[in-house]
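The structure follows.
Missing here: one protein chain of the complex. Every other protein chain is in place.
Chain lettering (A and B) follows the sequence in which the chains are written, and residue indices restart at 1 in each chain.
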Amino acid sequence: MYALAERLYPICRSITGNGLRETLQILQDEIPLTLHEIPSGTAAFDWVVPREWNIRDAYVSNSNGEKIIDFQQHNLHVLNYSTPMKARMRLDELRPHLFSLPDMPDWIPHRTSYFNDNWGFCLTQRQLEAMPDDTYEVVIDSSLEPGALTYGELTIPGESDEQVLLFAHCCHPSLANDNLSGIAVVVELARILGESSPRFTYRCVFAPAAIGCITWLSQNLSELGKIKLGMVAALLGDSGELTYKKTSSGNALIDRASLHVLRHRNVPFHTVEFSPFGYDERQFASPGINIPVGRLTRTPNGAYPEYHTSADNMSLISPSALADSLSAYCAIFALIENNHVYQNNFPYCEPQLGKRGLYRTTGGHGNPEQRQMAILWVLNQANGQHDLLDIAERSGLKFETVAGAAVELVAAGVIRKV
Amino acid sequence: MYALAERLYPICRSITGNGLRETLQILQDEIPLTLHEIPSGTAAFDWVVPREWNIRDAYVSNSNGEKIIDFQQHNLHVLNYSTPMKARMRLDELRPHLFSLPDMPDWIPHRTSYFNDNWGFCLTQRQLEAMPDDTYEVVIDSSLEPGALTYGELTIPGESDEQVLLFAHCCHPSLANDNLSGIAVVVELARILGESSPRFTYRCVFAPAAIGCITWLSQNLSELGKIKLGMVAALLGDSGELTYKKTSSGNALIDRASLHVLRHRNVPFHTVEFSPFGYDERQFASPGINIPVGRLTRTPNGAYPEYHTSADNMSLISPSALADSLSAYCAIFALIENNHVYQNNFPYCEPQLGKRGLYRTTGGHGNPEQRQMAILWVLNQANGQHDLLDIAERSGLKFETVAGAAVELVAAGVIRKV
Partner (left out) sequence: MYALAERLYPICRSITGNGLRETLQILQDEIPLTLHEIPSGTAAFDWVVPREWNIRDAYVSNSNGEKIIDFQQHNLHVLNYSTPMKARMRLDELRPHLFSLPDMPDWIPHRTSYFNDNWGFCLTQRQLEAMPDDTYEVVIDSSLEPGALTYGELTIPGESDEQVLLFAHCCHPSLANDNLSGIAVVVELARILGESSPRFTYRCVFAPAAIGCITWLSQNLSELGKIKLGMVAALLGDSGELTYKKTSSGNALIDRASLHVLRHRNVPFHTVEFSPFGYDERQFASPGINIPVGRLTRTPNGAYPEYHTSADNMSLISPSALADSLSAYCAIFALIENNHVYQNNFPYCEPQLGKRGLYRTTGGHGNPEQRQMAILWVLNQANGQHDLLDIAERSGLKFETVAGAAVELVAAGVIRKV
């Protein structure tokens, strides 16, 4: 995962254009992703797919001809979606087009102007302060022309038509945690799911944030009823603890599954209530879409200083954090895959477990061990109403323990799957 | 408000009679109140409107002819609703008819005997202790005769037929906080509402406690279905903090609105669960009436030492406390007036706010400010189900912020009122 992020890091992505396209093509080396090109001008609910943005070069040079801000040095240096520009101007004319971070003087901010024609440069506060009154040459060799918005999608077919959505935004230029980390985790999770004959059908979507998600939703509107739940994957490589942001209802299966897994991992984690700000969980939660989509990140957006700056680079993320994030994702979807509902074949009193090898034969002892308690709980709750996660939560046992008991009871013919 | 209370203070009110009538006539100088005279003997559910009580004079004089208890000095000196009396008697005969407060030796208690024919005098403990064995002349120049129970009512028409009830009891003689303060606040609130073209129709009722409220309800039984919610106004002039007593369900709109306002005033306040004791909220909460009526007081009944004594005088209440109470009432009813439900015209994903001037045009920043969060919350929740108060409570934002966002979104054509 780290190597994939490293390969993608240098590319200048945006919500459209060749950087985005190239990124998705690289993912095709990893998983059988299908690329979709949605033409500029296509309506997407209240939005329209914008003109495609491509950039070749951009710089500001001083009167000595020295490039003092240079896109070739770092692709964050250009205001993302800058219109083409070629002019000479004084500092006071240039100044409104320069973006820096006074509080973090060595970092370049990430700034965009997707839907408002503008141009600009992002630079460190030190660079800005070192710029004397001078006449500067400003060059942005970009294009904003009819083209397409590109997104990638992989459907992993399951036994059931019911779908699970995994969404990673992939529009940011050289920002490692946001969101090469999320892309890498979903790629790896997709590979694992693809090898596992899953119960649910998984749809893994790699699209630009906001407009990309909105475009994907508008292109798939008639299909959305099949999506049972989903997860937005982002910010999964930093050293922070995992943070789960709940769906709007707060008690959807994806919430219950994620929180059960996080509670039983024995490492600290955080929970955030839903709010209609953040990543694309806000689109899925809009009143007309209304799909329960959670979000599992490490440190959330805006909560770490390197967020949306040049300091969100490959040193901010680590293979071990990515692996830890992946393991949590795997556990959550394993739980969802195995979360069946059962019916007790012997609903009147407890069945005789001893004769089936499911209970100790000598009586009179104290409290039974967890496996035996799990067997008793599954029998007690197997009325065709409670799923195994309900039973795990109620009993205080781990999902795996309860699911293991259910497997034993099915094998003994005592319960059946509903 | 203080001046009105001062004007009303000297009058000897009761649940019927000229003092009550004069009080309501004085209110007619302030607001266009209609007075209703319900004849003695009129049935009011399980009750009957009693004979009208009027009093001209009352005293106890000693064998030297000195008036040692004198109604002319303080109208609390007579047991309210005392039957006429003229007799000479020894102290031991008089003693069962004397009421004092041993623990508060300088205060005269307020005592009544509305539905049980009796006579008596209230006096300070010091007065009582100073009374030697003697033969006393007892005079109560009162009348209990067929007449009427008087109440006043003002209906402020609104856009909607749905009604809001404001109730202030006005039966107490010279007690300032209980309830000249409540009368004054409702008078002022009625004046403000009357100038505001409100959405709801407001019914402001000034009636004696208990029997007056019961009589008003029995006279208006067929109309009660229109009353959506209400508030009992009492004890609003003392220096204590505001105290909201919930309706029986505890989560009616009047509860939610009052608690939201109180929580966001940034001064301490208290909440009391419903109980069927106190003021006339108990009548509104009776099983056959069942209207959600809250009660907003400062220090509640029985919780301050001056309660129902001569120390509840004009020095117990202050203009600033009355003004503070009025401001809370205004905020609560402003909230209720503005608490609309909206439908999102663009329910699929977020609408494009930037092109409507509702969102910053440069992207990449951290968390948005409250106005922007309010806009996102209203959009997310505008599904025709949640009122603005729901949205304010869920988002943690102030109602005004959320309502302001709704106004902007309506102006932009993004949402519509349901």
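Here is the rule we use: a contact is a pair of C-beta atoms (placed from the backbone, for glycine too) under 8 Å apart; a residue touches a chain by one contact, two chains touch by 3 or more.
None of these values were measured; they are calculated from a predicted model.
Novice: Using the touch definition up top, pick the residue from B:Arg21, B:His110 or B:Arg298 that touches the left-out chain.
Specialist: Touches the omitted chain: B:His110.
Novice: With respect to the chain omitted from the figure, which of B:Ile38, B:Leu128 or B:Cys213 is a touching residue?
Specialist: Only one of B:Ile38, B:Leu128 or B:Cys213 touches the chain omitted from view, namely B:Cys213.
Novice: Please identify which residue in B:Gln283, B:Thr297 or B:Asn339 touches the non-displayed chain.
Specialist: Checking each option in B:Gln283, B:Thr297 or B:Asn339, the one touching the absent chain turns out to be B:Gln283.
Novice: So which bits of chain B touch the chain we can't see?
Specialist: Touch set of chain B with respect to the missing chain: 44-47, 79-80, 99, 109-116, 118, 210, 213-214, 217-218, 221, 248, 275-277, 282-283, 285-289, 301-302, 307-308.
Novice: Tell me where the left-out chain touches chain A, residue by residue.
Specialist: Contact residues on chain A toward the absent chain are 344, 346-352, 354-355, 361-368, 373, 376-377, 379-383, 395.
Everything below uses one rule, namely that only the chains that are shown with their structure count from here on.
Novice: Working from the CA atoms, figure out how many degrees chain A turns to land on chain B, in steps of 5.
Specialist: 120
Novice: Based only on mean CA positions, could you tell me how far chain A sits from chain B in angstrom?
Specialist: So the centre of chain A lies 55 Å away from the centre of chain B.
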